[in-house]
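Coming up: chain A.
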Amino acid sequence: MARLPLAPRQRLLAWDEATAIAVAVVCFIIPLLTKSVLVYSVLNHALIGVIAAQSVWIMLRMNLLTFATPAFMALGGYTVAIAGRYEITDAFLMTAAAFLVPALVAVPLGALVLRLRGTYFVLVTFVLSQIMQLLLFQTPDLTGGSNGIAGIPAVTLFGTEMISHRQVLLFACGIALIATLIAVALTRYFRQHFAAIEENEILSESLGLVVWRYKALGFVVAAGLAGLAGYSLVNMLLTAHPSSFDSAIAVDFIAYTIIGGRESILGPIIGSVALVYATHAFGTQGQYAQGLYGVLILVVILVARGGIVGTARLLWRRMRGPRA
Partner candidate 1 sequence: MEQFLQAAVIGISLGAQYALLALGFTLIFGILGVVNFAHGGFYMIGGYVAYSCVGLLGLPYPLAVLIAVAATAALGWVFELFLLERLIDDHLATLMLTLGLYLIVSNGLLRVFGPLSMEFSFPVSGSIQFGPIYVPRENLIVLGICLSAILALWLVLFRTDLGRALRALADDRQVAMAQGMRPKLLFPAAFALATGLAGLTGALVTPILALSPGVGDPVLATSFLTVILGGLGSLGGAALAAFIVGIVEAYSSVYFGGSIGALVLFTLVLLLLVFRPTGLLGREIRGA
Partner candidate 2 sequence: MLLQIDALHVRYGGITALSGVSIDVPEGETVLLVGANGAGKSSTINAIIGLVSPSGGRIVFDGKDLATTPCERRARLGIGYSPEGRRVFPTLSVTDNVLSGAFGLGRAKQKEALDWLRSVFPLLVDREKQPAGQLSGGQQQIVALSRAMASFPRLLLLDEPFLGLAPVWIQQISDAILQLRARGTTVLMTEQMARPALKLATRGYVMRGGEVRRSGTVSEIRDLALADEYL
């Protein structure tokens, strides 16, 4: 149970938010330290997972479980892929576009689907990602249909083509940092609003909180973050393909968030890194990872509600003992 926030003093950043940003910053150093293909692969996948999981996490802050992340990722990823056809590759422009296109689509969509709560919201987001998948196949002129769009040109940053493995990874770090900053800014600024909605939406509304406004804002930003994750994914693969945005991958991001811990922004970050690493460590092409996610989800839901972060926090408090 979350507590209603009665913050005695407002800090600029809580310790976990500061840690989250610090982790995102530290990531920039890793590509400079090693050339290991394994590290590069794990880190790049994890960075994409971090962004997508933060998108899921923002919705969970409002007690909404979303399966629509792949749909918004596709919007962001395909925006970049299609722009690439016209040789538009500027990093700043494309980052903005990958965020704004899904965010703008989310505005009217949010007006529709945010009327639903609980189970019904889950179902509608599941349906959304199915529709996006079908749309990709049905629009071959725009999206290349089942072939997707291959051979996307590399990003250009200040006139430099970010073409080497190291450059691609550094760029992924950059996107992840931006996404983390956005997620922290949103959830910190509206912390009490989100907490009130998570605790009891109907009560908050009757107490005068304009709930739909914050839910819409959260939905739009979550869509934008998913778009950034899509951008990062497309940039890593240099291909936009429908299978990259299959509705089944929504489950991965939900797993990262729930297992990492839904009560802090460190949850999606730690969850993504840990599970992506485990996926690589566990076997070839991670085909056995799903079962691991399944087991961990059961464990978290049944015995460790706070996920990795929540459980660690609990243990830490217990070790320090009760303090006056």
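In picking the candidates, the idea was that all candidates are chains of the complex that A comes from, given by their letters.
The working rule: contacts are C-beta pairs under 8 Å (C-beta built on N, C-alpha and C of every residue); 3 or more make two chains touch, one makes a residue touch a chain; residues count from 1.
This is a predicted model, so every value here is computed, not measured.
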In the complex, chain A is touched by which of the candidates 1 or 2? 1
In the complex, chain A touches candidate 1 at residues 63, 65, 112-113, 115-120, 122-124, 126-128, 130-131, 134-135, 137-138, 247-248, 251, 254-255, 258, 287-288, 290-298, 301-302
